[in-house]
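Omission of a single protein chain aside, the complex is shown with its protein chains in their original locations.
And now, subunit A:
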Amino acid sequence: MAASRQARRVYTCWSRFSFAFFVLTSLVVGNDSFSRQVSMHYNPGCNITECQSSSNDNNSHSNLVHVLARGNRDSIHYVWSTIGAPTVLMVHTTSKESKLTVDWEKLLRTTKGGISGAITVEPSNAVDFSMAVIFNKIWEYEDLHDKSELPEDNTGMFEAYDLAQMRWDDFNVTMNATSLTGNFTGTTTQSDMESLFQNGSISFKIHAFSTDDRSADLPHLQYTSNQTQFDFTIDSVEPRGNMSRYAMELTFITEDKKGMHVDLKKLQSIDDEYTPGVFQLFELTTMHSDQTESYVQWKPVCYTKHTRTMGVATPTKTYNLKDLDTKGIPADTIARAYFTNMDSLQRKALNISFGLTGDGSYVATNFTSWTASVGYGAPPSEKLSLLIIVVISTGLGIPVAIIMFGGLFMCCRRKDSEKGEKEKDEYTRVNGSETDVIN
């Protein structure tokens, strides 16, 4: 087991190298990636009162954001919403002109369970892949022995924050349709726990892109126009323990076609150039036979201060992917408005905990922020940058050259001196003794 892991690691390392050369050649040949036209809309087509103001029972805004990425031959719909548990729904269609329709009456006015079919993408025969990620719960546990491990049993666990029971601020205020960003910020409405959010909040900052590059902030994840990135932040929430740590539960659902499987991959890299001190990349992918249909990608690192630097970075821990039954899917999420039959879906869940032994836990700064991206197709792979390749080849090439020339020089010199000695031996003195000179 260990040996095979080792072998895989070495393989990964060398494959990076070969990849580096591939990068070099592709730089010469040219890049074949294309960009999509990406737009962002808040509560599209909604004219009922629930959309206009926070008129429902607990002053929560019904936020639904549609990010549409239109390509030449296809389009990707992202629907981010805090109606119910925060959820991102991704639908890929083979049609350029596909449309998202939201039946707002049905979505907001029917009681639980009746929302099925409130969100549709037309034409339905063009829909070729859809999935959803639901941010279900936030766990908080007392890490008395600083083991930074989510407890197996429930010892030390506090009552979880149910993200479906949050009061969400108006997304529209923070939305910037040009830079394609916006914030979902919320506080809990759970009894006894509201006071913990007096100055604090939980937020998802989403960011879509119309180009391919790397994000400006740590952990500098790669982005493409196929994806949306989000920063999940727990800011100034009053911790309930002296060594409180948080963890998040992610639920992942996707349609269950034949030959489709969901995998959690941990990729090792020798290169931490873009995220100093982080050598791993996690990918939760949906594979259809050999093709990757969708991904959630993140680096196992979170930041304990608002300004992200390496000094405030602390690792996250990713736990095993588990199967869920239909009851495990939150009752209140827009995923239930799109997917009509929960039984015909692949349902997975996993936990991610924030922080590592010795970092002082959440209590140290009362801030934790973590970034991931959700996207269609194959995830952007990490490559060695040109800088590294150039530095390595000059840094190691010059000395090798010098040593080789030095060795050559020595060899020549030695031969010369041997020859010289031979000649000296052959030389016979004309006059053996010193001659006296009398001036």
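Points to keep in mind about this one:
Throughout what follows, a contact is a pair of C-beta atoms (placed from the backbone, for glycine too) under 8 Å apart; a residue touches a chain by one contact, two chains touch by 3 or more; residues count from 1.
Definition applied: contacts and distances are computed from a predicted model.
UniProt records the chain missing from this view under the protein name "Lysosomal dipeptide transporter MFSD1", selected from "ESCRT-II complex vps25 subunit", "Eukaryotic translation initiation factor 4E binding protein 2", "Lysosomal dipeptide transporter MFSD1" or "Mago nashi family protein".
Among A:162, A:217 or A:272, only A:272 touches the chain that is left out of the view.
Checked against the hidden chain, the listed residues A:144, A:173, A:331 or A:392 yield one contact partner: A:392. Touch with the chain that is not drawn comes from one residue among A:45, A:114, A:151 or A:311, which is A:311.
If you put the missing chain back, the residues of subunit A touching it would be 6, 9-10, 13, 268, 270-279, 309-311, 315, 356-358, 387-388, 391-392, 395-396, 398-399, 402-403, 406, 409-410, 413, 436-439.
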